[in-house]
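Here the complex is missing one protein chain, while the rest keep their positions.
We call the chains A, B and C, going by the order they appear; numbering starts again at 1 in every chain.
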Amino acid sequence: MYLKAENISFRYKKDNWILRNVDLSLGSGEVLGLIGDSGSGKSTLCKILSGYEKNYSGTVSIDGTGIPPGIYNPIQLIFQHPEKAVNPKWKMKDILNEGHVVSQDILDSFGIKKNWLHRWPNELSGGELQRFALARALSPKTKFLIADEITTMVDAITQAQIWESILDIVEEMKIGVLVVSHEKNLMNRLCHDVVHLSHINNI
Amino acid sequence: MKQKKFGIFIGKKIIRLIILLIVVCIASFWLVEQSPIDPVRAYIGEMSIQPEQRAILEEYWGVNTPSHEKFFNWAGNVLKGDLGISLIYRMPVTYVIKERFTASLILMASSWLLSGIVGFILGIIAGMKSGSLIDKAIKTYCYVLIATPTFWLALILLLVFSVYLGWFPVGLSVPIGLTSEEVTLFDRVQHLILPTLTLSVLGVAQIAMFTREKLIEILSSDYVLFAKARGEKGFDLVLRHGVRNVALPAITLQFLGFSELFGGAVLVEQVFSYPGIGQATVAAGLRSDVPLLLGIVLVSALFVFLGNLIADIIYEFIDPRIKQQETTT
Amino acid sequence: MLNNAEMNIEKRKEGEALLKIKDISLSFSQYVSGLRQTELKVISSLSMEAYSGEILAVVGSSGSGKSLLAHAILGILPSNAKLLGKMEYKGQELTQEKKEELRGKEIALIPQSVNYLDPLMRISDQVIGSVDERNAELMKQTQRDIFRKYDLKPDVDRMFPHELSGGMARRVLVSTALINSSKLIIADEPTPGLDEKNLNETLSYFRDMANKGCAVILITHDIEAALKISDKIAIFYAGTILEEANIEDFKNDGENLRHPYTRALWNALPQNKFQAIKGHQPMQDEIIDGCFFYERCSRRNELCSKGTPQLKMIKEGLVRCNNVS
Partner (left out) sequence: MSTAATINKGLFRGLNLRQKTILLISFMSLLLIAIVTSSVFIDGGSLSTDFGSKNLAPSLDHPFGTDWMGRDMFIRTLGGLGLSILIGAIASTISTLLSVILGLLSSVGKIEDSFVSWLVDLFLSIPHLLLIILISIGLGGGATGVIIGVAFTHWTSLTRVVRAEIKQLKTQDYIQISRNFGKSKWWIAVKHFMPHLFPQFILGTILMFPHAILHEASVTFLGFGLSPHEPAIGIILSESMRYLSAGYWWLAFFPGLSLLIVVLSFDMIGENLDKLMNPKKAQE
């Protein structure tokens, strides 16, 4: 199974191109790194791939078919700031199970403790919230995961913990992962292959 | 560049105003037309009258013409600058409004200034000393003022200062029985003090509360924290960072308050028998003086629009922070 | 100004830290939904020392309360904060009054972002700060000199904060600390999300300041950045400092590091072993009796669960652990 982005172009204003004719391909079970300077359009590309940003030209497809809106998106995006990705008025239990009922295996693998489920989001740290965001997005229907700087805000141990869990799960579930970061060392550890955005972006 | 932007801005506003006035005309005309009150009846009042005369009057007011025809007649005249003849004052509506509005404008302007200045100072003091006794006193004062019916306050002030103490006249903007040449400035001012005070009261509370909250917000901002970290403190700090940042929003709010100012003037003028536009509004409404009432509605809409326009100009062109949002989006 | 060598001699001669923090703790009482009041402990039994001519990096995860440490030193905590413990500056007790007297003069803060500048004040006025009429001319001159050094053109003087680009903003923020020739400089997360070139440039400003004799406290979550320029690194964990290590201790498998947590942190870096240990940092509302690292420690014993371990001096570094010697 392949996630293909072809000829992706995006701009905010006239003649102010952020992305131009970007091509990207990601296979099932592949861990691909995307590196780039801050403000280079990495996050925009992530949003386009996962259907968050609609105002672009070009195509995003899985094995040649486009992704229809309104149903569960097989391409899930994880953000840098997990505290913005949860409804502050919901308990963690409800947040966790919004997309699907998360299996005990995944909870164990992320080290999510039982008593966290009854807390409010503001009672957990960023690293803990990020585990929830990941567990929530890894349903059996998820085929690709876009990870946009997901461990930039956590300490090195938590970062290693989180990535260890993700790599285990995606390997087992044959999920393709796009890792976006500006940290080269991390990329070298995680990814089979790394592309630099400035090399594929024709601006 | 900036001038061009301003031109476009004003152009858009004028188009908006025209649409607004058209809709206001239609809506208010329709509302008044719905009224089950018979204008002829209201005009005649207690007088006895011949059926022929009644027919003439009915003809004059177009009781039997269909609504839309009446509307287009009226609207056509409005476009020519003719708002019709006031039924109760027997004078052109434009003349009545000009006369009355000028009187009200003095009242509204003085209380607007008073409430702005007093409210801002109170708000700054309360915000600076938030949590202290003086803050609590100002807060309580404001809460009570906001909950006070304006017309009741007018009654009480009238009772205390005019009836009991006799310091001020009981009503009217000038002493009765004098021609306008004989009225001194002192007379005018004396007749203005109580209405101005009453009218400014609500505004004081609103501006003070707003200023207080905004100042507290500013004083807990990152940039004030940093200023403190750099050794700034006390009144100097509030002056350098607080007052500067709170002033523009407060002035903007004060311009947005034209609508309530007008409403307040109606009540205050009624109690103090101050012959301004507010009193004319009540008279026109109670005695079904449709041309005058519609004229006043149009003028009040213009008045409110002007306030909003100035607020928008401050917001768009004077506050430097706004440009930031334009560049980032 | 003293040069680097002279500074070091002076330091050794006096052997005295510019700033000494002894066992401070910081808690907040705050209202939560329904106006229930809770007590939140952010910092507990934290000790550290900062020396002139040195950069001390305080490294800990984001949102763990490191910024509040800076605010505590400057005495700009909110009114619902409770600060206990002792601080000394130049050997004298640093009371709230003393802090108010020193801040902006001898002690300076470099904030994280342009949000810390007044949005309605022009840049040069902000950098100069509040000064007497008599000194205004001189200060203006100093400000211009500093800006010239940082390659900030004269038109920057008249700009508003939102008109600054990211790089300009960082240089302006650094300038605010230089204008009063402060002795102690506290930089709070000055390198968020910077790419390598900008990161190195910003870091070099701090090295400069230390070389000129300032004591610099660099608060950051980026241990890699800290390792590039610091002299010592203090490891901030669950509201306290577990270890203050010298930069040379961070090498190989971290066998020179004193605390098991520091070692785990070092080994978790992608460029090292990328190896995770189990468990989580305690939550701020959890009450812990023993060592804060007890839950996750591989070498814990019964003593560790009872009371905070004493601060020990081991191999020219400080550590709070019962099991090192």
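We take it that contacts are C-beta pairs under 8 Å (C-beta built on N, C-alpha and C of every residue); 3 or more make two chains touch, one makes a residue touch a chain.
What you are looking at is a predicted structure, and each value in this text was computed from that prediction instead of being measured.
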Checklist outcome for this item: Answer for the absent chain's shown contacts is A, B, C
Checklist outcome for this item: In the whole complex, of B:Ser86, B:Ser200 or B:Thr281, the residue touching the missing chain would be B:Thr281
Next on the checklist: Out of B:Leu225, B:Val271 or B:Leu292, which residue would touch the omitted chain in the full complex?
Outcome noted: B:Val271
Checklist outcome for this item: Among the options B:Met91, B:Ile156, B:Val189 or B:Ile318, the absent chain makes contact with B:Ile156
Checklist entry - Which residue among A:Tyr56, A:Phe79, A:Phe110 or A:Phe144 touches the omitted chain? => result A:Phe79
Item to check | Contact partner of the left-out chain, one of A:Glu6, A:Glu98 or A:Asp193 | outcome: A:Glu98
Checklist outcome for this item: Residue positions on chain A contacting the omitted chain are 50-52, 69-73, 76-77, 79, 81, 84-87, 89-90, 98-99, 137
Item to check | Absent chain, residues of chain C that touch it | outcome: 29-37, 39, 80
Item to check | Chain not shown, touching residues in chain B | outcome: 20, 23-24, 28, 30-37, 130-131, 143-144, 146-153, 155-156, 158-159, 163-164, 170, 216, 220, 259-260, 262-263, 266-267, 270-271, 281-282, 285-286, 288, 293, 296-297, 300-301, 304-305
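Quick note on the criterion: only the chains that are shown with their structure count from here on.
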Item to check | Between chain C and chain A, distance of the C-alpha-averaged centres to the nearest whole Å | outcome: 32
Checklist entry - Centre to centre, by mean C-alpha position, how many angstrom separate chain A and chain B? => result 55
Checklist entry - If you look at chain A, which of its residues touch at least two other chains? => result none
Next on the checklist: With touch defined as at the start, can you tell me which chain A residues reach chain C in the complex?
Outcome noted: 37-38, 111, 113, 123-128, 152-161, 163-164, 182-183, 185-186, 188-190
Checklist entry - So in the complex, which bits of chain C are touching chain A? => result 60-64, 193-195, 221, 223-224, 264-265, 268-271, 274-281, 283, 285
Checklist entry - Which of the residues in chain B come into contact with chain C in the complex? => result 220, 222-223, 225-233, 236-237, 240-241, 244-245, 248, 319-321, 323-324, 327
